[in-house]
Each structure stands twice: as C-alpha cells, then as structure tokens.
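With one protein chain removed, the remaining protein chains of the complex are shown where they sit.
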Amino acid sequence: MELYKELNKNKEYIKNTLYGSDDIVFKEFENNGTKCFLIYTDNIIRGTTIEEAVLTNIMVRGEKNFDAFEMQNNLIAVGETKLVQSFEEIFDAVLLGDTALIVENDNRAVIISTKGWPSRGIQEAKTEVVVQGPKDAFTELGSMNTVLIRRRIRDTALKVRRFKCGRRSKTDIAVMYLKDVAKEELVENVIRQIKALDVDCILDSGYLEQFMEKRYSSPFPQLQLTERPDKASSAIYEGRVAVVVDNSPFVILVPSTLNIFFQSAEDYYDRWEIMSFMRILRFFAAVLSVTLPGLYIALTVYRPDLIPTSLALKIASGRAYVPFPAIAEVLIMETAFELLREAGVRLPSPVSSAFGIVGGIVIGSAAVEAGIVGPVVVIIAALSGICSFAVPNPAFVSALRIVKYIIIFMSAFWGLFGFYTSVFLVLAHLASLESYGVPYLYPFCGGSANNYTDFKDSVLRAPLRKMRKRPVFAKAGQKIRMLFKNKEGGR
Amino acid sequence: MKRLIGFVLILPFLVTGCGGNDIEGRNFVSAVGYDTEANSGYEISLCFIEPDGKDMYSAAKADVISPTAAVTDKVLSSGKRQMYFGHLKAVVIGSSAAENGSLDEILIDLSSNNDISMDTVVLCAQNSASGIISTVSNSGDGLYIWDFYKNNKDRLYSTQKLTLAEAVKKLDTQNGIVIPLVDAEDESLIINGGVIFSNNIKTGVFDNNQIQGFIYVLGGGKGHSEVININSEEVPFNIEKNTSSVKFYEQDGVLKADYDISFKVKRLDGFNYPEGASEILAQQIKGKCLAAIEKLQHLNSDSLGIAQRLKRQDNRLYNKFYNEEMFKNMVINLEINVAEK
Partner (left out) sequence: MNFSCNNKISHNQFAAVIIAAFLGCTAVSAPLGIIETAGGGAYISVFLGGFAASVLFYVLVRLTGKRMDNSYENAAYSSLGKVLGFIVLASVFAYTSVYGGFQLSTTARMVHFTMEKSVSSLFAAILIVFVAFYTALRGRECVGRISEIAAVLMLVFILFIFVLSAPSMDLITLKPTPDEWRGILKGAFMSFSALSVAGYVFIMLPEGENTKNAALSVFAAFLIITVVLSFGTALAVSCFGVEESKRKLWPVIQMMNYTEFPGSLVERQEVLMSGFYVFSSFILTSLSVHISSVMLESIFKRINRVFSVLVSCAALLFFCLCALRKGGFDAVYSIYGFNLAMYGVMILAPVVSVLRRKK
C-alpha cells in the first residue's frame, strides 16, 4: 500500500497496524516547523545512531524545510539509507531493526539502517571441535556469518544472494557461491527451491534443511550443516553452495554426499598420513557401530559355529544364567546407552561427561553382576556407542543409530540371512539417494564422472599437492585448483 | 499401495522368525566317537561342554549313547540342552567300526552335515572309541585333541594331522588311507602311529617308526626330529625341509617307481656329533621309509596316492598297468638325500 501525502493519515495507518506492539517506538518532532515522524523497534536498534546521526542533525542543523529526499541526502549521516513508498517496506524494515522517517507532505519515507541486535558474539565451535585449526564458529547473526565467510574468500566471484523466506518470520536467507566455479543450475535450483517455500517460519537452518531434502523420509541427512566458517568456505571453494540462515549458527552446504560426512575440517590441516588413518578408522567405526549388535545376535543365536570355539564357550558361560533371550539382552543394553546419551545432553556440561562415564560403567557392571545381561553384550553395546562418536557429523550419527535397530531386528528374526538382507537394504537405500543430482554414495559409485580423482579425498586423504582437481561439484571447465610447475610450488 | 507394502512387510514376521536357539541353550559337542555293536548299530559317544557359568573347560562330560544310528536324532535332542555340533573338533573311529568297513559311511555323513567344520580332526582308536571319549572327558579338557594339534602345529613327531576334508578326499581318490592312532593309557591320551585302511577296512597298524617313514615319503617331515644312536650315544637332528618326488617307468614289463626324497637337517647345539652321522641318519630314514612302503604294499593300501599320481603324470602307463593289485606289485625304489645346513 502506497504512502499518503498527509502525515496524519500515514501516522494513523501505521499506529493502527502496529497497535498492541508496545516495543515499537513512535517519535514525533519538527524540523523548522515541518512535522516528522520516526518509527523504530526498541532494543534491536543502535540508539546512538538515531540520536546522533538522525535526530541531532534534523532537529538542530535543519536550516530549511527539507523533503524526504533532501533529508536522506543532506541531513542523515548514516551510510545505508533508502527511500521507500509503501507501508509494507516500512514494516519490514522497522521489524528488522531499521528506522523509518516520514516527513509531512511527502509520500516517501526514508529507511535508515540502525540495526543493532543483541548477539552473543563469535564463540568456539561446540559440535565440530578440532585440535588444530581455527576455532571460531558461526553465530545466530546471519550478517555476521556471511562476514565470516567473506573474510576467508576475498574474491569478487563470491556472490551473496539475499532474500527472505517464511511468510511470517521473514527470515533472511543468504545464498553464497563462487560464480565461476559453482554450477549455475545448482545455484538456481537452490534459490528457486527456497523461494518456492511458503511456510510460516524458518526458525533454524534445520527447518530449511528438511524442506530442501528430496527424500525427506530417509533417516540419512542429504544436506550438510556446519557451524565452522572454514568448512563452509572450503565447500564454496569446491563449487558447492552455502545457505546462510539468519538466527541459526548452522550453515547449510549443498550438495552433500555420504563421503563428506566423514570429513572433518581438521583433515586438511594436519599431515596426510595420520588423517588418512583417521578416515579409515571413521569408516570402519561407522560400519562397526551399525553392524556389531546385529552380528552378535545373528552369530550367537543362529550360527555359534562361526565364533572361535573359546570365545563361543566364553559367551555361553557368560550367558548361562541370563534370563532373557539375546535380542532382549541387546535391546536392554542399547536402550540404556541411548538413555545415557539423551540424559547427558540435557545435563549441564560439567556434569554430563562424568555422568556419562559413571552411568555407563555403573549400569554396565551392575547389569552383569545382577545377571540381567552377559558381559559380552556390555562390550558390544559400548563399542557400538563409542564407534558412532567417531563419525564427525551428528546428523549422520543419528541416522546410523536408527539403522542399527533395523539390523538388530532383522538379525534377530532371520539370523545371518536377515543380517545380510538388512545390510543390503541399507546399501540399496543409500544407493537410491541423491543430493542435488549427485549420488549420495559418490565417489564410491559413479566415480567415473570425475575420472575417479575424488577417491583422493574419500577413505584416504591424499597429500594436498596431489589433490589438484576440484571435486565433482565444480563446473566442467573449472576442474584445476592448483598448478605446480616446480618443486617449490611456483608456477 | 502403501498398506499393501506394509502388509507384505509384516507378513514375514507372522509366518517365520525367531527360530534360533540361544547360545547357552546348547551343549557344545567337542568330540564324537563311533563304535559298532554286534547288531550292526552304531554306538555313539559324545564329549560335550556344558555352559554352566563356571570354568567351562572343567565341564566336559562324556555321554555314551548306545542305540543304533537311526534313532540318534531323538536321543540327541532329548537332553536338557540341544547337542550342538558346530564346534566339533575331533572324530574318533573305534576299532570295531573300522574293522566293519563303515569308515566312509561315517565320514561322508559327517562331511555332509552343514554344522560340522571340515577342519575336524579324524582319529582312529586302538580299541573302543567310547573309551577314548570318556578319557577325554575325565581329563577335564574337552578340547584336548584339538589343542594337541593346535599347539604342536609343526612338531608332530610320530603322527600326522588328518582333517575331515583330507580324509574324505583321500577316500574318494585312493584305495587306502592312514588315520592317526589314538590310545588311552592310565587316563591320558597318546596320539601316535596310524591305522592303515585298505578299501575302507582296517587292515593294519603303523608303529611309530613306520608312520614316520610314511610321512617322509609324502614329503611332510618338516619339523620332525630324528634321533640316531652311535656308540650308545643318542644325537638328534631337526628336519628343516623335506621334499618328495616320484618318477614312474616301465622296465622288463614291471611298473617301477623311483622316489626321490630329500632332507635338509640341522644339528642341535650341546651334542657331540661323530663322523659320518649324516650317512647313518640317511640309512635310518631309508629303513623307516622302506618299512612303511613294505607294509603298505603288503596290505595293498595305496595310502600314498600312487595310482592317482600315475594317472596324472603318465596316463599311458596307468592305463596299461592299472588293476586292483597294481600298487602291491609295483617295484618302488628309494633315493634318500640328506643335506646338512
């Protein structure tokens, strides 16, 4: 709706619309007899800006009757201002922390950038902790997050496309990518998809992630969330697209493959031998955490002949007075560990680690003492729990936890055959997933698309000098990312 | 459609599942013995380990079951726990079963049972198998025979290891087989020597020296040791390497085989080796080998697999000479080479 020429009408309309919002401040004042009207939201503005750069200038230095345009150009000493002509734009700006100035006999308003949100500042990353490497993490402030990325990519090709999403929340979304590296269809696809969303609110990037996933019924995350600016930047350098969501300390990276969930930012900061070893360990741990309880059931209940004799006898004697079948035994222990994990999250952090360890040891040994479970099961459950923590991405770990139960049940019902069937089913499911056109199991599947060079950054992490090509995400003509002509690294 | 898929998913749970038996609900049979009774049934004795939460090795029990084979299943399942053959380690053939010619029946039956590992050790008892099994059980160590072979991997002096797979293969391809002999003496087991089968029937027994000769002819003497006696003083040699090759030819209408058996031996520290010790060693080895071959030929038990070798090496000779008595009538020459390291 367009603004009126008369100030009173404007004032009335605005006050009516914002009636009941006591945190909105209306300020009326005069400049050489011209009535002015100032609107802003309390506490999310920087007060000094309004006082020093706006009010002082207009009230004291205004020598003649300025209209809105002249005020914007001559009086208001703020870098970012713009003229608008509709009420909607005024409301959007005011609710965002900007200040609107309406002048008598003018159907234009000046929007003055005065944003000054409360924020907790840049802190250390909590979920993706590294030993070596930068410690800063994204914050809830979307603009700050783009800055954190921009600081690491000082390239004119880094584009930031901003728009709003959410019918009522009007959350700021920023899509960041390297124009000459990222594929255009990918960028357009991401933007189109987000713009097409018609939902009430986007409270966190987790919302957006679930809306953007193609197969939302799958337990496996098809997009990557990160709170590390270095990780986001490296993804952008590879030709991926980062989606920064305001009010969320997590940035979405698309596309994401299974392989990426096993990469930690640290992998590239430390030596390649140890990090290759860590990669192997992570993959091994992930397989173990999913299959171990199921395999235990399949082997002890259905095929004890596969277990080495002395171990079989040990398991048998350990279970001799256990009143429950093996499946119940495993479920009891697994549930206990899941509860410990969940309770540990809720507890204040100094207590939680102690609680986890003590709880694990006490419950485990008490259960064995009481004869409710065999000693081997405690080891199995603990091992599968520990293994799951070796995978760096929490979302992927949750998926593994769900899959573990599927395998447990199928193994309990049909033994080794059920075990194989469930493993195949999981593999088939993974093979059917795609993330924005990239197979989820890439580069283990379809590696030929990039001449198998992406294997250098999968189960092993090749020396940095050997990873000359960008991964498959980059544009076809933009595959080379480093050039060495001589040993020193010069061209 | 989704309901249909859901139904298909649930259906299996309704019709099958949970058919397993928990591991502690099984008795682990570690050794099984076969004897035959007069009325042509089998007497089967089992040594099994009960998982009872205590020291499991002490829980070995022997159970002698004496019905005929036909009702074995019923007896095996009537106990408190299921008899489980998945960890069967040793099969002992009693001498009555061996003399009756039921060897291949027993072994093929065992090998066709999917629970049973083909790595199971096959032994032949001097007397009754049930005696051996109860000795194993009384010794408190249900895995005695298995451990014996495991811990003496390359150092079996007067016996060999025969697995179910090897035994079955030999039964198929040659008319004779030698099965290691086990005997119980004063509540302890002695595994040495071997029982000779020809055409599936027990025909004789190798003593310690003969079975050593037999092993040497097959080229499996690595890890054995040979003790020679000079001037009433005993000096040992360790055999580091033993190879054997055979050549067949025809001479004067007789089939002849030249065995070329060579050894690499090592002297041990702390012994005084006189002059010409290796010649005496070669003589002693040759004597053992000849004794073994002589005995096998006498019993017409082609346990060396000579017919099979001849068939592959020289088919023409095989076709010319092959008959039931071929092995018996063959002239076998031995050439022993002993080299010191």
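A and B are the chain letters, set down in written order, and residue numbers restart from 1 in every chain.
Heads up, the rule we're going with is that a contact is a pair of C-beta atoms (placed from the backbone, for glycine too) under 8 Å apart; a residue touches a chain by one contact, two chains touch by 3 or more.
What you see is a predicted model, and the numbers here were worked out from it, not measured in a lab.
Here the chain not displayed is in touch, across the complete complex, with A, B.
Checked against the full complex, the candidates B:Gln82, B:Asn127 or B:Thr173 give a single residue touching the omitted chain, namely B:Thr173. Listed residues A:Asp305, A:Glu334 or A:Asp454: the one in touch with the omitted chain is A:Asp305. Among A:Val131, A:Ala196, A:Ala370 or A:Ala428, only A:Ala428 touches the chain left out of the display.
Among B:Ser30, B:Asn100, B:Ser117 or B:Asn192, only B:Ser117 touches the chain that is left out of the view. Think of the hidden chain as still there; on subunit B it touches residues 1, 8-9, 11-12, 15-20, 87, 108, 111-112, 114, 117-119, 165, 168-170, 172-173, 305, 308-309, 311-313, 315, 318-319. Counting over the whole complex, subunit A has residues 185, 302-303, 305-309, 414-418, 420-421, 424-425, 427-429, 431-432, 434, 437-439, 441-442, 444-449, 476 touching the chain that is not drawn.
In this section, only the chains that are shown with their structure count from here on.
Interface residues of subunit A facing subunit B in the complex, by the touch rule stated above, are 300-305, 309, 312-322, 325-326, 412-415. Note for the complex: subunit B touches subunit A at residues 12-13, 16-24, 26, 28, 49, 51-54, 56-57, 84, 86-87, 89, 115, 117, 143, 146.
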